[in-house]
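A protein chain is absent from this complex, but the other protein chains hold their places.
Letters A, B and C mark the chains in the order given here, with residues in each chain numbered from 1 onward.
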């Protein structure tokens, strides 16, 4: 019988942490060793999230015993995550960090977009946790920086073009369900504010921008982009509509599709589709649905990427990363 | 030229107060003299509610000058309202109170359901502000207790049966949009909690129960009822489904409808309909749509009442009451 | 290695049939042998339902080869189902029928509510497919009549009271998501008709009424009830709010809860809860969440039952029945 691996989720009272805990809980090889929440300590998770049916009690993070942990998922805000990640690593615990703290490889860029970095010495250890791009490195990592939800959809939607050096200009118009805004209640997340509404937010500077630019550049297409997210009246789901100026505007739709088919051949969680994908198609799954189109009048490529922001955009991708980090089948615990 | 009457709205940063202010603002005979909010003072109302397009600035309630006011709408929570109402009346200002403080004519009942009453001496002065039942008394009142949203729909749906003494048993299953829960952000009003959901709340004791029972008894049918509200994924609208045990179970549907037709003949804001009413039919109007049906298998009458909880259920009914209190056309400022 | 059992789904282009097919497709012991649809023949199921990811092609029902089938799920409208069920049984194929054709044990009742029965000789062979009530009989059946969605929630919510002979009077106010109305597009299922709306339908005679009354009577509480369904702006989910007149109105809430705890001890898919259940808690699961409350003012019990109408209300319950019919673990293929 295979040994089971203890995994803790820190910050499990929020949407991302709670789903991470639920996925660990039903995973065939991981044990949900502990879940922490400063505000929720003493409550069982199923009181906050009945539909996850995880009866474990939340504990104060200060009471976490790292002794028997193989790994931890850290679901803290940026800046709060880094110090905790450092402690866990020191205790020999592998970490998937859901925050932005270790996603940017350039300290200066981090400080421009986020502020003073609490643990810059660890940046070099972190692997960007997009398995479709960094599978091998993730397998050997002790610290994986789980990508942002928008970057996940956008980078996957554009990586084949970026690798071919085709992207010369880029506008990404992103649409997200409300769970992306997190669990804290505010006027912006009140049902009455969101219902029958749609509007943009964080214009013109959303912090996922440098993360996307970093990965497109690393793939082969350095570009300064416009990224504009919008809040939609739905709970889970994220669609990015990418408008791409092409180095060679005469590239045909068939050529573009061939490029994608080759790039993503064998990828278990990428769905290439000719139909226009809706977020409903990937709801509560680890899939990223991608569809590439050519606008012959302008020469642009139009690429759509659809994910569930809480799953492939956050928690199920964290599981996918953990599977890789422990040499397990990448799909374990993620089947529908 | 007719004199214009100054009206203040106290507590105008909440949903009910803000809509009251907007309706006063577009009213042909009332002037929106002042709007108050302790937390929102210094902000203009259109920053909080762009779609109302009311540019007036919220002021601290302590700065309210009652000198030039003809009337005030008080949109405070129960217990907080009564002392303010008392001050306004003393200053010679007529009041429509949106809270529950003066709806119950029996002090003991108030104390059983709400607690210690802050101004019991005024209870006798208050008129229950349901124009379809108390039109004449409202016209002469200086203090009108605007009904709760559920009581408005339920009492209007049942008054003809109550007056005929027909009600022997009563279950009311009520469904409300989220605006009924007010503007304060909480887990319960977060979009993600409400979306794709429906559930009951305040079971088995919702405070609107004694208010409904009081009016049904006053009309002629004393009854102890079961009242159960449910929260629905929509913003504005309220449907009450009333299951009525009849004194004479053989009363036919035609007889019931004749009773309603006679009772509500000439009522401008009651819509009797044979079709099953939806809350969409009355959205953003002062209408109450009512449809009465007979269940021949059980002998029960099934009566549906649909209103917009923020309009006929609160703010537009307050305007209707103010119109009556100042001898104006009851419909003034309420046309679509 | 355990033998795999071939299962066909007839009428797989509708919501109920498609989900049945998807659940069979991911089941560890069943093989999805064929899916039929007269209108959709030649299309693969994933073109109609991308999120189910079932690539199998729909075939014309006339081309169905019953030779290798162990069982079939029939997802046809009432009256259309019975003749097909008869043919399948004759061919030695076990059947779970999702229609109403074999739910009512009394032919006269069927004819009163539905019309002329196409295969009355089979009524005696059918077992009512509510595992929590008829587990043993289902295990031995060749024809299982899968309950209606409303009856599933209502009967489960009331069975412990019915068995105790406690129900003397009953009003059920039911709320359903739009998937319950089926896939056919009409004014009633148009997004714009449903959004921001709630209304009752089929008042006062919904065909699920006699089915509920049959089972309550069989359990020990014959009662003539009022049943009123409402359409809500959500896709999947059903809540029944049951208002129960009790033979002994002094029964306490604690006694009622003890009754339920005993009745459902060990049931894998019944969730007894003190909190008020929302349909979100059971979305995309085979669970029925039940919560019983006492209204001390009226002596009524108020019982809430929440299910996913497409899952426990239809398709996953069909799988649960098939598991029983083939001697498999009742939970197989239903875990989250």
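Quick note on the criterion: a contact is a pair of C-beta atoms (placed from the backbone, for glycine too) under 8 Å apart; a residue touches a chain by one contact, two chains touch by 3 or more.
Just so we're clear, the structure is a prediction, and the values are computed from it rather than from any experiment.
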Touch criterion as defined above, residue of A:61, A:147, A:160 or A:277 at the omitted chain: A:277
Of C:26, C:105 or C:183, the residue in touch with the unshown chain: C:183
Hidden-chain contact residue, picked from the options A:56, A:80, A:139 or A:200: A:200
Chain C residues touching the omitted chain (full complex): 15, 178-179, 183, 185-187, 189-196, 233-235
Interface with the undisplayed chain - residues on chain B: 26, 50-51, 53, 195-196, 273, 275, 277-278, 280-285, 335-336
Residue numbers in chain A that touch the chain omitted from display: 171, 173, 175, 177, 193, 195-201, 203-205, 209, 224-226, 228, 230, 232-237, 239, 241, 243, 276-280, 283, 293-298, 300, 302, 304, 306
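Here is the rule we go by: only the chains that are shown with their structure count from here on.
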Copy-to-copy rotation for chain A and chain C - C-alpha atoms, rounded to a multiple of 5°: 180
Chain-chain pair with the highest tally of contacting C-beta pairs: B-C
Most distant chain from chain B, judged by the mean position of its C-alpha atoms: A
Chain B-chain C separation of Cα centroids, rounded to whole Å: 39
Averaged-CA centre spacing for the pair chain C and chain A, given as whole angstrom: 37
Between chain A and chain B, centroid-to-centroid distance (C-alpha), Å: 46
Chain C, residues touching no fewer than two other chains: 195-196, 277-278, 280, 283
